[in-house]
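All protein chains but one are shown at their positions in the complex.
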Amino acid sequence: MTRFLVRRALWFLLTVWLVVSVSFVLMRAVRGGPFSGERALAPAIEARLAERYHLDWPLWKQYLQYVGPFDWSEHGTGFLGGDGTRPFGGLLALDLGPSFRYRDFTVNDILAQSLPISATLGALALLVALALGVPAGIFSAVKRGSTLDLLVRLAATIGIALPNFVVAGLLLVFFVFQLGLLPPAGWGGLRHLVLPAFVLGLPYAAYVARLVRSGMLEVLSSDFVRTARAKGLPERIVLVRHALRAAILPLVTYLGPATAGILTGSLVVEKIFAIPGTGSHFVNSALNRDYTLAMGVTLVYTVLVYTLNLAVDLAHALLDPRLAPEEGA
Amino acid sequence: MSSTWRERLRHGLLLMLALPFVLALVALGRRARLERADVAFANGGEVTSLDPQVVTGQAEGRVMNALYEGLTVKHPETLAPLPGMAESWEFAEDGLTWTFRLRDARWSNGDTLDSADFLWSWRRLLEPETAAAGAYHLFCVQGARAYAEGAHDPARREALWSAVGLAAPDARTLVVTLARPTPWFLALTSYHALFPLHRASLEHFQQRFPARWESEWMQPGHLVTNGPFKLRERRVNDRLRLVKNPEYWDAANVALRTLDVLALEHVHTALNLYLAGEVDWIDRVPPALVEELLARPDFRPAPYLASYFYRVNVTRPPCDDVRVRRALALAIDRHALTTKVLKKGERPSWSLTPEGLAGYARPELAHARDAAPEAAFAADCAEARALLAAAGYGPERPFPPLELHYNTSETHRDVAEVLADGWRRTLGIEVVLANQEWKAYLDAQVHLRYDVSRSSWIGDYADPQNFLEVFLSDGDNNRTGFGNAEYDRRVAEAAAARDPVRRLALLSEAEALLLAELPILPIYSYVSQNLVNPRLGGFFANVQDEHPPKFWHWKERPR
Partner (left out) sequence: MSADARLTGWLAAARAVRGAGPWRAALRRLVADRAALAAALFLLCVATGSLAAPFLPLASPQVMQLGEPRPPRLVPLGDHGWAHRVTLEFELEEALRSREMLARTEQTLVALARRACGAQARVFRRGQREETHGLALVLPYRRDLDPARGSELAARLAQHLAAETVDGKLHLRGGGDVAVRLVGASATDGYGTTSRFDAWLLARRQACFGFWQLGPLLGTDAKGRDLLARLVFGSRISLAVALAGAFVSLFVGVVYGAVSGYAGGKLDERMMRFVDVLYSIPFLFVVIFVITLLDAWQAELAGLGIGRMTAFFLVLGLVTWLTMARVVRGEVRALRQREFVEAARVLGASHARILAVHILPHLLGLVAVYLTLTLPSVMLYEAFLSFLGLGVRAPDVSWGLLAADALEAISPLSITWWLVLGPALFLGSTLLALNVLGDGLRDALDPRLGPAGGAR
């Protein structure tokens, strides 16, 4: 087990390093720099800005500056030529650098502000997905073949069939303007997150329902469920404690890609509902060529997704004693 | 797997599961909920900085106008200069020396504000280390340009500075000597690049945090400003919460206690917030909903000092032939575009400069005139076809496909599609629409890798000079490959001319030259698209679309 975790940790570091390096090179290869605008800057000024953000350094030096752990700038480590005010910097010192576009913020600042908000949104969306999907799946499995089952399956599939921004638009008009129950956009508490979380979680609720349904159907005809029923246990207990536990494995497997999907789906939702989460920085930083912010956001997401996959594998091992976490799984 | 591991795993996983909820509590607990500000308005994307000297852009300008104040303030309706930090001013006969008498004003932390602050701030603006995008605005001052370009050399720095025409004979007087008569200088003093900065706090943070002073200095609580509002809270991509500055000299007349500047990018979201009453002013509306909005009393588009035109790359065929450019310019159905696609009252334009420049004889591209726009357009198209034929394009030599670049936006796409369709129908030219993202689009313009590219220019001040100087041969913003010695000569002469009438006449001649050469295809003059709560007083439509929040107040509810 220790070996397993250590190996995973090593691969994690390798992944992160790969992501950093590749995006570092790619970002600088794309046309258009962070400082171009409709009003051209005087070449002298653009040169000064490039100097300040070390864009005039050779690529390897910029890379080392970004990765750290030593700061190569004029205020950096003494033995590298700086004045020693700030010896450490870069990724290895957990410093993601200054934002090229938002001059008043470092990437750490921006992430510190936006990540909790995105996490809230994501967690709520996942909750919605589970809260809607699991009961629907159970229901549909138990009442298999009935009209209700068909309706639930239809609703589930429709949830997947429309792009979430169209659903968002329709729900906005209905809940916000017709009924006046919810605020249309912005961030200020749970009320503001109801609609975004719902829109974000809906397609995943649909998948969860199908998964639970098929898992339950498998299990409901198996021996141990029949035993449990024969023992005279109430149906509810049979369903939840026995059948569901067995059917939960594929659900847990799905949670990995589902959460990753929620993370990416949040781009659109955050844009439409004006939620200042990390997703809103995702696309803009690439479009604005804000190198550091773009890489910072990518890194955060990479770490998140990797950790999630690890958690899913571990949960697998926990839930199904037959599966020890394989080295090669 | 051993049982201890199972225990650890279980705990670990539960912790991981709990983490987002903990973060969620953190996010929600951080007093996420703010009470509604007195006024909230949508300001486009998040502002790039709170340093007035380094920013460009309308959104940043609005925030600067709330936080800081310059020598003068623009009147909200007439845009006339009103006393700001300067109580009064006078200028010498030759128009070159301006003397400003500063009032007894304070910074938001109580420090007195005097002429030394202005001197120091304007010096910082010019200094190369600041890398201030707005530095060129001060180049009208004697010796300023030389200082900006030469100050990196420590040997000459002080000498160059002493040659700059700025002096502060006493704490309440500022004397500015201009290099040449600049009629818009007074308007410039209310532009954010010339706002004063608080020297002490800036230098304090530069000393304490040499590596990251910018992020420290701009924090709420650290930032010291002199305007009607000060910074209370800043949430990236969400809002700037401003509160009334009690140290402001005119605080008694500032009606708002709190002001929210919201960063809203998606124009539909902004509209939704406005319609729900959460936002009191939005400055852009979804083009698809213009019809419905025009029926409302709170939407009143007004002329705006900005031009929408297409740049033409004159360095490569087929557009290197002026006849082709003229044909393209004539075959644009401006009337249909403005009435059927844009619908907000935009005015068709045949010039580079927009409407509304007082005293300026605005030359126009020679085109047919007729009471019925359709007939005029038909005549123009006939001329365009004849021009193309004269340029040698016909059945034997078909016109090559044109690449039309525009950046991602509904309006630009609409205009591009309609224009491309028009050119296809009337001239038989095939147009390839290239929707590019912002940076790639700019890059293509700068490196002249396009045929026709959508463009616009907003006037910083109400003078044709700042439109025409874009197309000087060495202009940084030229990006068309156009260069005409006669044009340059006229613009330079106009800059040096003392007589305002002669100056405007020269500029008019220059523009006429430009319109004969056509490195641009003029299309229309902008209108402002403000959707404002009618109860908001002190908000007027004006030709520069500037609305200083200092004058805003809520009108009494009519009984």
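In order of appearance the chains are A and B, and numbering begins at 1 in each one.
As a convention for this text, contacts are C-beta pairs under 8 Å (C-beta built on N, C-alpha and C of every residue); 3 or more make two chains touch, one makes a residue touch a chain.
Quick caveat: nothing in here was measured; it's all calculated off a predicted structure.
Note on the undisplayed chain: of the listed residues B:E87, B:E149, B:E216 or B:E417, the one touching it is B:E417.
Among the residues A:A9, A:L59, A:I158 or A:I237, only A:I158 touches the chain that is left out of the figure. Although one chain is not drawn, its touching partners on chain A can still be listed: residues 11, 14-15, 18-19, 23, 26-27, 29-32, 157-158, 160-163, 165-166, 168-170, 172-173, 176-177, 207, 210-211, 214-215, 218, 249-250, 253-254, 257, 260, 263-264, 267-268, 272, 282-283, 286-287, 294, 297-298, 301-302, 305-306, 309, 327-329. Chain B meets the missing chain through residues 268, 271-272, 275, 286, 288-289, 291-293, 336, 340-341, 394-395, 398, 408, 410, 413-414, 416-418, 420-421, 424-425, 428, 433-437, 440, 443, 449.
The criterion applied here is as follows: only the chains that are shown with their structure count from here on.
In this assembly, the C-alpha centroid of chain A lies 36 Å from the C-alpha centroid of chain B. Of all residues in chain B, only 1-2, 5-6, 9-10, 12-13, 16, 19-21, 23-24, 26-28, 30, 32-34, 45-46, 48-51, 54, 56-57, 128-129, 131-133, 135-136, 148-149, 210-212, 214-215, 218, 234-238, 262-266, 268-269, 272-273, 275-276, 278, 437-440, 442-443, 446, 456, 476-477, 479 touch chain A in the complex they form. Residues of chain A that touch chain B in their complex: 1, 30-33, 36-45, 48-49, 52, 71, 73, 75-76, 83, 85-86, 98, 101-106, 109-110, 113-117, 119-120, 122-124, 172, 176-177, 183-190, 271-274, 276, 280-281, 284, 287-289, 307, 311, 314-315, 317-318, 321, 324-325.
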